[in-house]
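Omission of a single protein chain aside, the complex is shown with its protein chains in their original locations.
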Amino acid sequence: GSKEKDAEPTGGNDSNQSSSEKDQGNKGDNSADKPKVGVTIYKFDDNFMTYTRNAMTSAAEGNAELVMNDSQNNQSVQNDQVDVMINKGVKALVINLVDPGAAPTIADKAKAADIPLIFVNKEYPEGTDKIDYDKVWYVGTQSKESGDIQGKLVAEAWKAHPEWDRNGDGVMQYVMLMGEPGHPDAEARTKYSVEYIKDEGIRVEELEKQTGMWDATKGKELMTTWLGKEGDKIEMVLCNNDGMALGVVEALKADGYFSDGKYMPVVGVDAIPEALDLIQQDIMLGTVLNDPLNQGRVSIEMAINSAAGKDVLDGLDFSLDETKAVRIPYQPITKDNLDLAKKAYGME
Amino acid sequence: MDKIIRKISFDKKKISDLLLKYAIYFVLLIMIIVIIIEDSSIVSWRSLATILTQASTRCMLALGVGGIIVLAGTDLSIGRMVGLAGVVGASLMQSPGFSRRIFPNLPTSGWFIALSILFIILLVTFASFINGWLTAKLHITPFIATLGMQLVLYGAASSYYNALGGSPITSLNEGFKYIAQGKLLKLKFGSDEFYISFLMIFALISILFIWFIWNKTRIGKNMFAVGGNAEAAAVSGVSIVKTTLIIYVIAGVLYGAAGLLELGRTGSATNNLGLGYELDAISACVVGGVSLMGGVGSVAGIVTGVIIFQVINFGLAYIGVDPYLQYVVKGMIILIAVAIDTRKYIKKK
Amino acid sequence: MDKIIRKISFDKKKISDLLLKYAIYFVLLIMIIVIIIEDSSIVSWRSLATILTQASTRCMLALGVGGIIVLAGTDLSIGRMVGLAGVVGASLMQSPGFSRRIFPNLPTSGWFIALSILFIILLVTFASFINGWLTAKLHITPFIATLGMQLVLYGAASSYYNALGGSPITSLNEGFKYIAQGKLLKLKFGSDEFYISFLMIFALISILFIWFIWNKTRIGKNMFAVGGNAEAAAVSGVSIVKTTLIIYVIAGVLYGAAGLLELGRTGSATNNLGLGYELDAISACVVGGVSLMGGVGSVAGIVTGVIIFQVINFGLAYIGVDPYLQYVVKGMIILIAVAIDTRKYIKKK
Partner (left out) sequence: MNMNEQKQNELVLEMTGITKEFPGVKALDNVKFALRQGTVHALMGENGAGKSTLMKCLFGIFLKDAGTIKVSGKEISYKNAKEALENGVSMVHQELNQVRQTRVVDNIWLGRFPMQGIVVDEKQMYDRTKKIFEDLNIDIDPKEKIENLSVSQAQMVEIAKAVSYNAKIVVMDEPTSSLTEKEVHHLFRIINSLKEQGVGIIYISHKMEEILEIADEVTVMRDGKYIATESADDLTTDRIIKLMVGRDLTNRFPEKKNKPSEVILEVKELKSFYAPKVKGVSFELRKGEILGVAGLMGSRRTELLETIFGISKKESGNIYLHGKEVKNNNAREAIKNGFALVTEERRKTGLFAGLSVYFNSIISNIDSYCSGGVINESKSKVDTKWVIDSMRVKTPSEKTKIGTLSGGNQQKVVIGKWLLTNPEILLLDEPTRGIDVGAKYEIYQLINELACNGKGVIVISSEMPELFGITDRIIVMSNGHLAGCVETASTTQEEVLALAAKYI
């Protein structure tokens, strides 16, 4: 029945605020009605997760009190933080795992304390439904999708630009910058992007493939080395995320690309504003929107709903799939639809 | 009259001496008081139990490296030892009921689990032994020896992990997980609760064991001698090589055990497990008064160091300090604590 | 006859002495040869230029911490100093044409850029000065002092970065970027090309500067004295506090400059910039023969250490060794190199 109230938490802030104020009056306690929600981020200084957590913070404004934790890329630290938050009496947990495999352990803790649990961005590889706890859900993407979309983007552009096949051998010589090894997104993007391109009938040759750990500096260093080694042979750069793509672009610029008509197609994933700038300037070919606004917002909404004992999707336009996961769709982003991405990043 | 004045100033001096001597404990106390003032709900038996449980594996690692530091060495490979134990352990001890077991034909009996545990402890101990050998026999400085080992272990564990599919190894044997996550005893105090976890027991055993080694045995005394003045030890007939190797082996056993417990606690392993643990372990030792120049240190100090770090981590997270600010506060606390504690060592000249 | 034999064996001894003395260079040579056998296309002027350019900022950091290590200290905060320089620098020096500038009203003139550079170098130098003060005045062990500083700096830089929006700060001033990415000179050799980058020039200046300080000035001698035997230094009239502070200040200037160059090189900054650089810098020093016990080290050694690491990194990435295996190989190379090099220090019995 309360669908209306929670339907649009960002837009509907007013009604929320007033209702909670009423309750405050009743209880005589300032924050009593705003449920405490414990949040862990696998690594606070991860680019994309920063957007996601900022979205969480704004989604929580007036509705919940977030207790943020930086898990420092260390699952053990995260376990400790979960213990602390349970001790502290949070009403729900939103967890961006360090090690996706640790989901059941975290769930055990939540279960013992009877606290609902939302995983976000990193998914239990066996499927969230395989976890032995009824109050656990996942919000994220379908990793494969980002690979497919990136592949599609590349394939279409490649076909439209025969001149990109610089050596004219009819084969796309590419280099691949991978994200963190073992990360479901990284694995899927690496695999499915290339598969999609091949399925489109394009012959490919992988010149180099290494992990850049989602990181711009590493991306730049690797690309510089490869440019020294492969020189003009490289015809396409695939990056598992935009962070690394930024580094790649810097390396290319330093090697004389993007001026005097020298061009190299580079694609990433995430659609962070910096990448959008580069697309705007015709430097990056495109990217895949990994919607942080919705991932952040939905995870917090679900936490608040479940903490209040309501249906977890109460007031949300999303549905659960058979693995108890909400899938936020990826979107291809090129110069034509930059606005879409900008909106998702709260830039408009 | 003169005598009385002297008497008083003497007592004053005694008090300030006492304050100095136990400075680090006072710092701990003040820290706790400030945290409590911030959020008094932290005072509970449950908090205490959580802190002690969380400190357990760290304590074991710190005790391991503590001996190495007393030898005037260091160990940068701790984290990767934990990672190795984690990845190999996880691959060997998956739950029988799990459909996508990596090695579906591996036995799952208690015996096999016990054997796996033994094997992994031996494996890690062997790696630590090699560290000792590199330092004592090949005379490579411990910093470089263990840095090299760090890289080799990480590369090896990661390659193995990658060969197994490169995704988190989950669904561990329940019995094994119970060892790391179980509780021996729960004491209810109304809605509050104190418990004694198995982890605490393991830590306690390690503390007693290392205390005994350091204070009661020949190897312990030799360790202090080698760390304090290797030349003097050598001319007194102490074998530096043997002493070093034994201390690294003891550290290895602790690392192996702690690694397995970390695995059990996390319930899953990636090659990333253990990242950066060496810094935590070494820092705890140094804050606890173990000198990086060798020859000086105590088990009580190390345990205090570990607990200080754990209280800081727990306390700051509990009172909900902004995560980035937490770093600043943590850094400041460490600096202040050690600055005060250091007063007592300053030469009176 | 007897004489001849003696002569020959003498020469043999001389050769092996020589081999020992320059062991580290031979190791470097062999490494290069092996890499070339694996993939001879690496032999190019371009590779050389790339390696030297990439080694430049690392070299500056290693030279900075080198002096601190000679003082028997260490510096765990290097990476975060770089990060601080990066984040603050990026926020002050965005390109005028960029629409989403963080501080849109900030001037963009050359003067302002110069001022910003100066300000950042001062900022980092101040942080390093505090490190020195904590060690020399408050007698906190360098390990803990710089660990505390690491946390404080990371927390501060991150909070600042977060306050600015928490996303990579890009679109830097072109002039500034040119300083870090520009080339003074290009020499074409057919399709091959060697160039002298500004970075190389900066590194060279730093090398000459530090070499001069260490070998030709009073502060250099005092540094070796304090690191070699602080007590004896004090008796000889050397001010430990002053010497320590100056060495940390020099290091700070190098860190600040290197941080800015890293920023210019990367072209964008996050608070993550610089992560782990301290380990690289310290390792390069130690491989280059700087003793962690203090009092021993040379500029040539440090430069060699840096180049060895860079050749390993570049070479392994170039010949396309599996990334995980790279760690193993890198670890092994370091161990072997240092084991061989260490032979020369082992006391003849």
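In order of appearance the chains are A, B and C, and numbering begins at 1 in each one.
The criterion applied here is as follows: a contact is a pair of C-beta atoms (placed from the backbone, for glycine too) under 8 Å apart; a residue touches a chain by one contact, two chains touch by 3 or more.
Keep in mind the model is a prediction, meaning the values are calculated, not measured.
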Taking the complete complex into account, which shown chains does the hidden chain touch? B, C
So one chain is hidden, and I want to know which residue out of B:207, B:238 or B:253 touches that hidden chain in the complete assembly. B:238
Checked against the full complex, the residue among C:52, C:68, C:169 or C:238 that touches the missing chain is C:238
Could you please point out the subunit C residues that touch the chain left off the display? 17, 216-219, 221-222, 224-225, 228-229, 231-239, 291, 295-296, 348-349
Footprint left on subunit B by the chain that the document does not show: 216-218, 220-222, 224-225, 228-229, 231-239, 295-296, 348-349
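One rule holds for everything that comes next: only the chains that are shown with their structure count from here on.
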The chain pair with the larger count of contacting C-beta pairs, comparing A-C against A-B, is A-B
I'd like to verify one number: the distance from the centre of subunit B to the centre of subunit C, where each centre is the average of its C-alpha atoms, in whole angstrom. 31
Need the CA-centroid distance for the pair subunit A / subunit B, whole Å please. 34
Subunit B residues touching 2+ other chains are 158, 162, 322, 324, 326
If you look at subunit A, which of its residues touch at least two other chains? 44, 181
Residues of subunit B touching subunit A in their complex? 41-42, 44, 46-47, 50, 53-54, 57, 100, 158, 161-162, 166-171, 177, 181, 262, 265-273, 275-276, 313-314, 317-318, 320, 322-324, 326
Where on subunit A does subunit B make contact in their complex? 41, 44, 67-70, 72-77, 79-81, 83-85, 87-89, 98-105, 108, 124-126, 180-182, 184, 187
Across the complex, what residues on subunit C touch subunit B? 76, 134, 138-141, 143-145, 147-156, 158-159, 162, 279, 282-283, 286-287, 291-293, 322, 324-332, 334-335, 338-339, 342, 345-346
